[in-house]
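Before any comments, here is the structure.
Of the protein chains in this complex, all but one are displayed in their positions.
Chain nomenclature is as follows: A and B, assigned in order of appearance, with residue numbering initiated at 1 for each chain independently.
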Amino acid sequence: MRLALLRLPQIALTLALLSLAAWLAIGLMPGDPASLALMSDPRLTPEDVARLRALHGLDRPLMERYLAWAMGLLRGEFGYSRLFAQPVVAVLWPALRSTLVLVGLAVAVAAVAGVALGALAALRPRAGGFVDALALLAQAVPSFWLGILLIILFAVTLGWLPAGGLPGEGQPAWAFLVLPVATIGFGQMAAYARHSAAALGEALRQPWARSARARGASDQRVLWRHALPNAGVPLLTLLALDAGSLVSGALVTETVFARPGMGKLLYDAVMGNDYNLALLALLLVALVTMLATLAADIAQRWLDPRLEEA
Amino acid sequence: MRHALLAALALAATPAAAQQARDSLTIGITQYPANFHPNIEAMAAKAYILGFALRPVTAYGEDWKLACMSCDTLPSIENGQAKLEQTPDGKPGIRITWRLKEGEKWGDGTPVTAEDMRFAWEAGRAFETGFGPAETYRSAYEFIVEDARSFTVRFDKVTFDFAGLGQFQPLPARIERPIWEADKAGYRTRSAYETATTNPALYDGPYRIAAVQPGAGVTLERNAHWAGPAPAFNRINIRTVENTAAMEAQLLAGQVDMVAGELGLPLEQAAALEKRSGDRFRFFYRPGLTYEHIDLRLDNPVLADRRVRQALLLAADRAQIVARLYDGRQPVALGSVHPDDVMYDKDAPAWPYDPARAKALLEEAGWRPGPGGIRRNAAGETLSFDLMTTAGNRAREQVQQILAGQWRAVGVEARIRNEPPRVFFGETVSQRKFTGMAMFAWVSSPENVPRTIFHSDEIPTAARNWSGQNYAGFSNPEADRLIEALPLELDPARRRPLWSQLQRLIATELPSLPLWHRADAHVWPRWLDGVRPTGHQNYSSLWVTEWRVKP
Partner (left out) sequence: MTRLRLGLLILALLALAALGAPLLQGWLGADPFQPDLFARYEPASAAHPLGADELGRDILLRLFYGTRVSLAVGLAAALAASALGTALGLLAAWRGGWVDALLMRLADGLLALPALPLLVLLAAVDPARLGLPRGEAWTDMLRITVILVIFGWVGVARLARAAALSVLATDYVRAARALGVTEARLLRRHVLPGIAAPVAVATSLAVAGAILAESVLSFLGLGIQPPAPSWGNMLANAQEAVFAAPMAAVWPGLAILLAVAGCGLVADGVARRGS
């Protein structure tokens, strides 16, 4: 609890600094709304362009516009998305929800599969080589490539699952999630498998594990009851570190499977000069990451009370 | 194992979706519309989707001739609906009367009236509302409602394409006017087209937008009050898939029935798919008004010499690229005017591949072979420049590399340097920051006078707020004269020689190197009939009532 109270102001400060940095970075990139309008209507006169710039406030200094935007933000006025002609929040929520479902499932699958593989490697040293190889493969395959292979196999050739997109009326939502979840999950699995194999192997070699076995406990029991909770702390850290990068990093998977989500939204917003959307999405992703880290830290302390003192 | 795979492939060739009754059609496109308001911003995905749901007053047909969509007859001087006159301040002007068709209704059953046009005109005249193109509304200085279905517009400018209204189309004034009057600058985002996109009363076409999945797609359903010929499908689903390999997969998996060529697969990919997929789909290639070319920076001393520009074109084997890369599906361009355009001059200088002549021209211009195979002039400068295009556009990147190779063979070095589209179009091209060559495409309409591209007044400068599209910096008094004279000449027969002169002049001066007119690759299911790609910005979806399921 104390940790949370300590960390929240830090999070707020980071967000404020981030918003300023992002505003400047995006603002200094070429291609403002007036030049975009000029592209779609080449017969605009120089006077038209000047009026457009004034209309969009582009003739005011960058810092002044930032302050106006930031004040609006604090008042809860998030503005409109240029790319979707919708209030920013209305665009962000569905995207965030879709990505959180996708990434959440993928991380859950990756963690369960990874820990299972790690346990297998720790218990059966002979399977270790196989687990290593699988983890290596999972780490080495770029996600866009894996996604396309999965689509070719399961959607085009076998016809079992949809090739992408969102479910329409009466179509089961899970079917549309299987392949993208597998794509992200497979890549994430590697880290969990490696770490849990190392941590569990280490734990089994500890004196207390040996003595437990001497007292007649089976390897399995020692592993699940004793070693796993111990190995949980570093795995949790891993989980937290992944959260943020995954929310924006699902971009590639979302592109291949034609699923709208935060990654694609953020990318499109930056590329398409959608200030309001890009900035709010950026802040939201940063907030999610920092909250995930905080949650992991709290959970760690709860699992391992010794950390509280440090 | 191999047999199992083959069997699976055979199964995939007859997807289950094909068996059900065909009352719906799913179309894949590669872009999602930024907004749904018909009069604000032109965008391909929006134009395609709204083609099903809205009727503009006029549109260019498949034959590239202007025709009525929701008007009775096309105004002309001969039928008296258009009259030349003087504007109140003494300029030559024109007054034109259009009459809307009987029975045109919005999706809630209220008729489309001249008042709906008046509202569109008023909103268009308010600059802060942001209707485009701004020039049309500026020139339309008076709007007169003649009766419930007829209206007259007075323009302070006369051009030969006066009968067309383009994006100036009716809006449901009953719904939209109060919103607009409450906040004219905020109307862009407050319009019912954005806040209540599925309201049937917003649509007067054969279909209406019934559901929207932002970023993913749109569902269209039949408009109950549509009075024209009934379309074949109860429902049309539009799905956005930006990655074209994923699009191909969705097509093969039977998730989309067709890929709209207007926003479809790259030509190369479609040609390869056609070879592999046998007779599962029907392919149609329509070379359209997307003109791929390379703008040259004419104030670069190397490129300022006309002989160098001609040599560059002679040394580029465009016919071979089209044959090998695109299966010969799109024509090599002579210039910006399309071969299907009525004003096309097929005898303009063509510059077919001739490396020997290219070398001779370069020698003549003082560029002699130098060390490393790159030519140098007497001052010791090398014949080299940047060749830029949009990063991530693989089709262009391929062509770029081939061209660089072909130019290298005659001693010219083109250094490849690409940027993301936002930077490339947002600054490098539009503010003339490229130093050598910029490869991109122009999209135009039939018989489009290239004023913004070639008139010397249209060279973008900081002082002019970078307006204009003459990025090459082409300045030629004869071209200026022709470009000014063309729009004013109402008689097509007298316009033709002017067009010929302009095309020949441009093809000789070569302010930009013409590549080809890009072909759209349409992929249809075997059972679909009647889609007629136009090749211009009035897309095939406007004629959806002619689409049929084959018996």
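Note that in this section a residue touches a chain if its C-beta (ideal position, glycine included) is under 8 Å from a C-beta of that chain, and two chains touch if they have at least 3 such contacts.
The structure presented is a predicted model; accordingly, all values stated were derived computationally and were not measured.
Student: Taking the entire complex into account, which one of B:87, B:110, B:195 or B:269 touches the absent chain?
Tutor: That would be B:269, which touches the missing chain.
Student: Give the residue, chosen from A:168, A:185, A:232 or A:249, that touches the chain omitted from the document.
Tutor: Only one listed residue reaches the unshown chain, and that is A:249.
Student: For the full complex, which residue in B:65, B:91, B:368 or B:394 touches the chain that was left out?
Tutor: In the complete complex, the chain left out is touched by residue B:394.
Student: Could you tell me which of B:386, B:447 or B:520 touches the chain that is not displayed?
Tutor: In the complete complex, the chain left out is touched by residue B:386.
Student: For the full complex, which residue in B:178, B:339 or B:405 touches the chain that was left out?
Tutor: B:405
Student: In the full complex, which residues of subunit B touch the absent chain?
Tutor: Missing-chain contacts on subunit B: residues 244-245, 248, 252, 266, 268-269, 272-273, 275-276, 320-321, 324-325, 386, 391-394, 397-398, 400-402, 404-405, 408, 415-420, 422-423.
Student: On subunit A, what residues meet the omitted chain?
Tutor: 10, 14, 17-18, 25-26, 29-30, 132, 135-137, 139-145, 148, 152, 198, 241, 244-245, 247-249, 251-252, 263, 266-267, 270-271, 278, 282, 285-286, 289-290, 293
Just so we're on the same page, only the chains that are shown with their structure count from here on.
Student: What whole-number Å value describes the gap between the mean CA coordinates of subunit A and subunit B?
Tutor: Once rounded, the distance between the two centres reads 37 Å.
Student: Enumerate the contact residues on subunit A facing subunit B in the complex.
Tutor: It comes out as residues 29-32, 34-46, 48-51, 53, 55, 80, 82-87, 91, 94-95, 148, 151-152, 155-159, 162-166, 168, 255-260, 264-265, 271-273.
Student: Provide the residue numbers of subunit B that touch subunit A in the complex, in ascending order.
Tutor: Residues 5, 8-9, 11-12, 15-16, 34-37, 41-43, 127-128, 130, 132-135, 185, 188-189, 194, 213-217, 219, 237, 239-243, 245-246, 249-250, 252-255, 420-423, 425-428, 430-431, 452, 463-469.
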